[in-house]
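A single protein chain has been omitted from the complex, and every remaining protein chain is retained in its original position.
Per-chain residue numbering starts at 1, and chain names A, B and C are given in the order in which the chains are listed.
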Amino acid sequence: MADLKTTIGGLVMSNPVMTASGTFGYGVEYADFMDISRLGAVIVKGTTNKAREGNPYPRMAETPSGMLNAVGLQNKGVDYFVEHIYPMVHTLGCQTIVNVSGSSIDDYMETASALNRLEGIPAIELNISCPNVKEGGMAFGVKAESVFAVVSAVRKVYLKTLIVKLSPNVTDITEMARAAESAGADAVSLINTLLGMAIDAESRKPLLSTVTGGLSGPAVKPVALRMVWQTYKAVRIPVIGIGGICSASDAIEFMLAGASAIEIGTANFIDPSVSVKVIDGISAYLDRHGYSSVKQIIGALEC
Amino acid sequence: MADLKTTIGGLVMSNPVMTASGTFGYGVEYADFMDISRLGAVIVKGTTNKAREGNPYPRMAETPSGMLNAVGLQNKGVDYFVEHIYPMVHTLGCQTIVNVSGSSIDDYMETASALNRLEGIPAIELNISCPNVKEGGMAFGVKAESVFAVVSAVRKVYLKTLIVKLSPNVTDITEMARAAESAGADAVSLINTLLGMAIDAESRKPLLSTVTGGLSGPAVKPVALRMVWQTYKAVRIPVIGIGGICSASDAIEFMLAGASAIEIGTANFIDPSVSVKVIDGISAYLDRHGYSSVKQIIGALEC
Amino acid sequence: MKKYQFDLIVDSCRNVSVDTFLLKLTCPEGLPEVNPGQFAEFMVEGSAKTFLRRPISIHDTDMVRNTVSFLIRKVGAGTEQLSKLKPGDSVNVLLPLGNGFDCTSLRSRYPLLAGGGVGVAPLYLLGKYFASHGISPTFLFGGRTVSNLLRLEDFEKLGKVYATTDDGSFGERGVVTDHHVLQNENFDVIYACGPTPMLKAVAGYALRNGVACQVSLEHMMACGIGACLCCVEKTRKGNLCVCKDGPVFSIEELLWQI
Partner (left out) sequence: MKKYQFDLIVDSCRNVSVDTFLLKLTCPEGLPEVNPGQFAEFMVEGSAKTFLRRPISIHDTDMVRNTVSFLIRKVGAGTEQLSKLKPGDSVNVLLPLGNGFDCTSLRSRYPLLAGGGVGVAPLYLLGKYFASHGISPTFLFGGRTVSNLLRLEDFEKLGKVYATTDDGSFGERGVVTDHHVLQNENFDVIYACGPTPMLKAVAGYALRNGVACQVSLEHMMACGIGACLCCVEKTRKGNLCVCKDGPVFSIEELLWQI
């Protein structure tokens, strides 16, 4: 049986399958449906320095092969996480990565340094691409200079594996990836959601309270795959692929395009046990094609 | 019955429904399935100054709620159009707009001035957003300066209605729209396709001969709607909405977001008579909601 | 309560009104305990227009035969597709989800179960709970017209049923809060499910009359298990997930302007 072991900077995972921030709660929500300790890692939801209420309902709209969300980083803040959530997730037998967001560089630094002290958290994912908050979030992720600035600042206070989650709402995602790399990121993960919108024709009103929201799901997979492929060729740090992954075949496509690992997001809502099916499917694929390690398919696209 | 008459610069159409370039041939291909004279206009396929072979097969891949294409502007060149196609389409009783593409500003100018002489062609759509050609195309559409340069140059030689088709593969589409507006465009149309990619996991090969291609269909509708809404608020010239429109409701959503007219693209492949259904559906909607003119719903989104 | 992902087998699927059907499913693995007011998330296959699961109230259970029933109104592509299920078909379902009605700590002796339209669905299992505990529930149902009143004869086996219709085609003309039974009787708890305006009217009545009141909300959901935070309702405790912290809330928890 092929070796699924995956390494992202200093982060060692039993396999390349992670669950994406905001789609898997703190992991415990899914424990009834699958053995979450089988995951490479769980990336828990966007955490900020102070508690956030998030956006008003409605926050979600179904779209063709996808969904829009405008949750807006609802969370209880990093202190609550450290005191109440960390002790619980720490016992789940599953590697936990925290997605970190903020409205200013200081916010990001404050949250990152609080998490740096937690022995059981081997990595953070810096979310500079959330399209659903008024300040910060995506604003940091669409200019190379601000990507560099926020990643450099966090790098100073966060000493473990630093993953930077990139926005697809840019002309050239490789510019952002290179900025993150040169600021000291250990890896980039992409894509966050595409900024989208939905309208109810009959009532002439937007379907989201925030008018626009983030598009995810299989609809965006072709865009995500392209960006992963472009980024893989542009940087030396590992690339983590995200965007509409629903099956082992989808995950393998991302790895062939250059992803060292992948995150499953929206698909968790459709099938809460999809991620273990993806792990098993990758393993079967590797065996069927005679690979001894999952690393052999990273960037193995023939073109 | 509500008035569907629509005006885009000097272009007057019986209704706001057009068919998008590259999805409706020269119109005649669809004449067996519907009365093409009922359309607001047919935008015929991308025409360049010299004939182009296009990209090798395979040029197409089906994706969730969408498709990728990499046709690459296969066409016989503007001279052939003027001599052989124009005389034929001119007799179809349908307003014809020509989509113009090129690899250099001179190319665009040459094609535009050749078309300027054709009495029966009231408008051109400048394609500065084709993702499937090596030179030019999208390269012109992703920087405000080059948008301004190519539109200004064409504006000098093209005296009728000049529509500029924008690429969604940018950080801020309103910048591109403003550049087109200040260069003298009469309208902007958006979105062209999103750059995407598809892979066959089993063979480890890309599904398109060009590796990447343009994503269209309902999958991209939320992104298109958002960009139309942003652009409507940013420019004074009319906005033409494109992106996954399959029904009257879709078309109305684009108009509520600010589109003065819409183009139906990929949906023509699924239902060759979809565009007349959209026209009838818009008319029924206007009557049901008590509007006397289709103009009343442009930008009428309540948010 | 432990949640399950099951492939349930369609036992029957039959229309009960022009736009509503009753879907009865068998659980070969054995049906887990369900609280009245809990719901299930249905995978909808065979429709290009549906991407997410569809949350649907649990209408009835039969723990002996391991069947669970759903009373479903066709309101869109998802429910339309579910209505086409045939005996023997398989459907992937997550259940039981959410917290149901509080039937125990409120110690109701004289409960009113108020339902609007297809909102009567979860009140059947709740009514059965009371009936099986020696308490005869009173039902008060509202609909636009008589055909919106569902399964009246079955509810009547559990307790007294009153009804209103907007057009007066059955019961008293008006909305549920207009019904004379509210003037004549002194209910100790009101359990309600239906459209938001109806719930707010019922909540207003309950507040004014000092009656405990639980309402079941029907927000749009994605995950159904508290992970995506899409289906929130603003409460005294902040934004809570209708799927996980609800769908049933006591009206004092909510911030409704009533």
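We adopt the following convention: a contact is a pair of C-beta atoms (placed from the backbone, for glycine too) under 8 Å apart; a residue touches a chain by one contact, two chains touch by 3 or more.
These numbers were taken from a predicted model, which means no experiment stands behind them.
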Touching partners, among the displayed chains, of the absent chain: B, C
Given B:Gly25, B:Gly184 or B:Gly299, the one touching the chain that is not displayed: B:Gly25
Residues of chain C in contact with the chain not shown: 45-48, 50-51
Where the unshown chain meets chain B, residue by residue: 22-25, 29-30, 32-33, 45, 53-54, 56-67, 69, 71, 74, 217, 266, 268-273
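Keep this in mind: only the chains that are shown with their structure count from here on.
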Touch-based graph of the chains, sorted into line, ring, star, complete or other: line
Nearest-to-centre chain - CA centroid comparison: A
Contact pairs, highest-scoring chain pair: A-B
Cα-centroid distance, chain A relative to chain C, in whole angstrom: 36
Chain B and chain C: spacing of chain centres that average the CA atoms, whole Å: 47
Whole-Å gap between the CA centroids of chain A and chain B: 34
Of all residues in chain A, the ones touching two or more other chains: 63-66, 217-218
Where chain C touches two or more other chains, by residue: 48
